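The complex appears here minus one protein chain, its other protein chains still in place.
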Amino acid sequence: MDIKLKIWRQSNTASPGQFKDYQVTGITPDMSFLEMLDVLNEDLTARGEAPVAFEHDCREGICGSCGFLVNGLAHGGRHGTTVCQLSMRFFKDGDSLALEPWRAKAFPVLRDLIVDRSAFDRIIQAGGFISANTGSAPEANSILVPKASAETAFDAAACIGCGACVAACPNASAMLFTAAKLTHLNSLPQGQPQRDQRTLNMVAAMSRELFGSCTNHGECEAVCPKQIPIEFIGNMNRDLVRATFRRRREAIVVAGTQRA
Amino acid sequence: MLDARIPSGPIEQAWDKCKFEMKLVNPANRRKYTVIVVGSGLAGAAAAASLGQQGYRVECFSFHDTPRRAHSIAAQGGINAAKNYRNDGDSVMRLFYDTVKGGDFRSREANVYRLAQLSVNIIDQCVAQGVPFAREYGGLLDTRSFGGVQVSRTFYARGQTGQQLLLGAYQALEEQISAGTVRMHPRSEMLDLVLVDGKARGIVTRNLVTGAIDCHAGDVVVLATGGYSNVFYLSTNAKASNCTAIWRAHRRGALFANPCFTQIHPTCIPLTSEHQSKLTLMSESLRNDGRVWVPKQKGDKRQPNDIPEQERDYYLERRYPSFGNLVPRDVASRNAKEVCDEGRGVGPSGQGVYLDFRDAIQRLGIDQVREKYGNLFDMYEEITGENAYRVPMRIYPALHYTMGGLWVDYRLMSTIEGLFVGGEANFSDHGANRLGASALMQGLADGYFVLPYTVPDYLASSTPSKLDTSHPAFKQAREEIAGRITNLLTINGKRSAASFHRQLGRLLWDNCGMARSEASLNHALEEVRKLRWEFWQDLRVVGTGEELNQSLEVAGRVADFFELAELICIDALGRTESCGCHFRIESQTPDGEAKRDDEHFSYCAAWEWAGDGQPPILHKEPLAFEHVHLTQRSYK
Partner (left out) sequence: MAASSVVSEPVVKAGEAAGSAAAFGTNRLLLLWSTVIGKKIVMAVTGVIMVAFVIAHMLGNLKIFAGPKEINTYSRFLREVGMPELGYGDALWIVRLVLITAVTLHIIAAVTLTRVSWQARPIGYRERKDLETSFAARWMRWGGVILAVFIVFHILHFTLGMVGFQPGQFRELHVYSNVVAGFSVWPVSAFYILAMLALFSHLDHGIWSMLQTLGWSTARNQATLRLASRLIAGVVFAGFVSVPVAVLAGWIQ
């Protein structure tokens, strides 16, 4: 089948970009979406034009590298899949598809469909971990984790850090990403000692990275390839209240701020 | 000449003895040492984080945008540990034995024993980090049996164990980054190793965004850059996985061990189109309930459900009555290839066999099958558009893991002083075949518990001289790399690097894949050389080196794959026995099973780079088996 493409082309962060039209022919339904782009790039290379840059790696929906909007929908909008898992079976001959990168101040475009998502790493650096220096761990079964807590933690930890939540959010908010990591670690007994500090620091980091504010549209949940529920955003908010108001003797220091 | 530095004495005490003999670095002096870690997957991130915690200055490099993308993330099944939580007779000794036997007696005993010992600590460490392993109702850790072993020693986090373990290591690494002990260099690809006075002292990288070629000096270099399955183009590895880092180190003098030991996984979704860019693995657990078959008749084009029972050949059950569909990976893969070669393969390409759940659904009910395998069936349907509850799945083997890699001694140091190698990038622990749920174990053992001891020992005992990137060795390496990039960009031929890669992969798969012969290997060698020459004549890379240029990245990696492909064939040609995943059709038993030749091949083949166009030089590390009795594997 033949597909008409309209793709955002931008050679680097500093230069302006624009949409360009392309046509790919000879696409078969058993190809994946990214293989369709591979075909386009082969054509472009043969013509001496710069191939379309797009991020991808595992091509099975787990590494979180890939992601762009297809006709206005992050990852193509198919339930629970990344764009690399999208098959061309779901498209028809003659379809017109517009491909656009994630757009957010926190995610500057590096080239074409590739954006810089290092803001996510900095949110993790602020507290998205349990401090357990190598070698210091107690015997694994000395920590009992209720099955329900382990399940909740896993549901949240399934996040692949692709950024679709930010991309689909009308406010470019990173609440679902941050909430997923907080719910993962704050649900586990191992995560309790650092729970308040972690919550305060990660929320502060999220603000510093200039993401937007949540207005509970639920678009993030709808496009999340791992179907992380917005319920976790509520968990994060509660944890923040808890962290702020819980009685304690020592002042808490939020990374990058004074005491509170 | 190859000294593996295995501690003498009883194997049970070898690692303790080794640790005691190692020199320590005074805590106050640690920050004076710079450790370069290349790769931030399980082994790399774990090592970087652990060394950072100890107080060393760590510079960690990754070609990904963030360490969390490393391909360790895609491992599904689980991680083995000899915890014996099930009271089912597991022990360090048994895990050690299973691993050596599973590797078909081509691994180093002392390393494997240490791996089995450390497996226990890995689980402790990961649980403390918050890895959400599966739990029982009482809150204790759950385990399952995996890969045909008789004990239940595999810890898992649904079907995404690799992801969760990697995130644990990633989070530990990010903590060290925020503490300032580790400096992360994402989107930086290592293109060369720099030696000063014969010691590894730094690397040359290309910034994948700006194209800048940078030099980084350090006191020791750790490579944890993964495996090279992608030399076959189609594999279950991520698209960017490559051999460049270890190959560049090999060219600088590190020996490359057992390159032909490449593992093929039997349950992947078959190739469907000529444009296919990668293969997707389906968990091996499917073989617990699915039955593998092909039509008895050649070229039978009927729909699978129209083929009556008596015209089906359940070939694994027929040939291996006691193990049936659960034979090890290498055996299952080879048999699939054989029936397809006979013309009995199924699917549009004829390269596939059925994995049928009809009987399981009858026996267990569709709900129980859905509960056990629902996510895999969904994944299969998403990719193929077929409903495996109604029609049998089609599966075919695919390249999955490489046991070979840079040769390392017991302390994971390569033949270049100061160059350590961890994880899949080294050759150490799996011999000729890797057991399921062992890759995660090895990556983390190397990263958390071996390198953080052996790297400091090296620093303490070698006292590296002061050095920075103004040293002429860096300038020279940098110029060589810049020249190579210019070469790639200025060939101005007609074909993309990806198209060469696809052709190279096909060549290797056909001639050096699941079954290898002297003729096929010689043919492959000749063709690989021809294709390589063509590559350097007819390559086209659009764009410049001073920008984000993915075609250029691919071109550099493919260029190195060509050289590695040649070495793989040479290694396979030299090893005229069959062992594990390496099947030479000249060496089989009368009923077609792999036949080892312990008398002549009980060694690790470590190859030395002799220069462009020169045949590589073989060094042998003899393997001694004192604790495991050598037997011929049989699954009849």
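A and B are the chain letters, set down in written order, and residue numbers restart from 1 in every chain.
As a convention for this text, a contact is a pair of C-beta atoms (placed from the backbone, for glycine too) under 8 Å apart; a residue touches a chain by one contact, two chains touch by 3 or more.
The structure presented is a predicted model; accordingly, all values stated were derived computationally and were not measured.
The residue from B:180, B:308 or B:590 that touches the chain not shown here is B:180. Within the complete assembly, A:236 is the residue of A:5, A:86 or A:236 that touches the hidden chain. Mapped onto chain A, the interface with the missing chain covers residues 8, 12-14, 19, 69, 71-73, 77, 98, 100, 103-106, 108, 110, 116, 118, 121-122, 125-126, 168, 170-173, 175, 201, 203-219, 221-223, 229-231, 233-238, 240-241, 244-245, 251, 254-260.
One rule holds in what follows: only the chains that are shown with their structure count from here on.
Note on chain placement: the centre of chain A and the centre of chain B lie 27 Å apart, centres being C-alpha means. Of all residues in chain B, only 46, 49-50, 53, 64-66, 68-71, 73-74, 83, 85, 121, 123-130, 132-141, 157-158, 160, 163-164, 167, 170-172, 174-175, 177-178, 184, 186, 209, 238-240, 272-273, 275-278, 280-281, 382-385, 448-449, 452, 494, 496, 498-499, 540, 542-543, 547-548, 550-551 touch chain A in the complex they form. Chain A meets chain B in the complex at residues 11-12, 28-32, 34-35, 38-39, 41-42, 44-46, 48-51, 53, 55-60, 62-65, 81, 85, 87, 89, 110-111, 114, 116-118, 120-121, 124-126, 128-141, 143-147, 150, 153-154, 157-158, 160-161, 184-185, 188, 190-191, 255.
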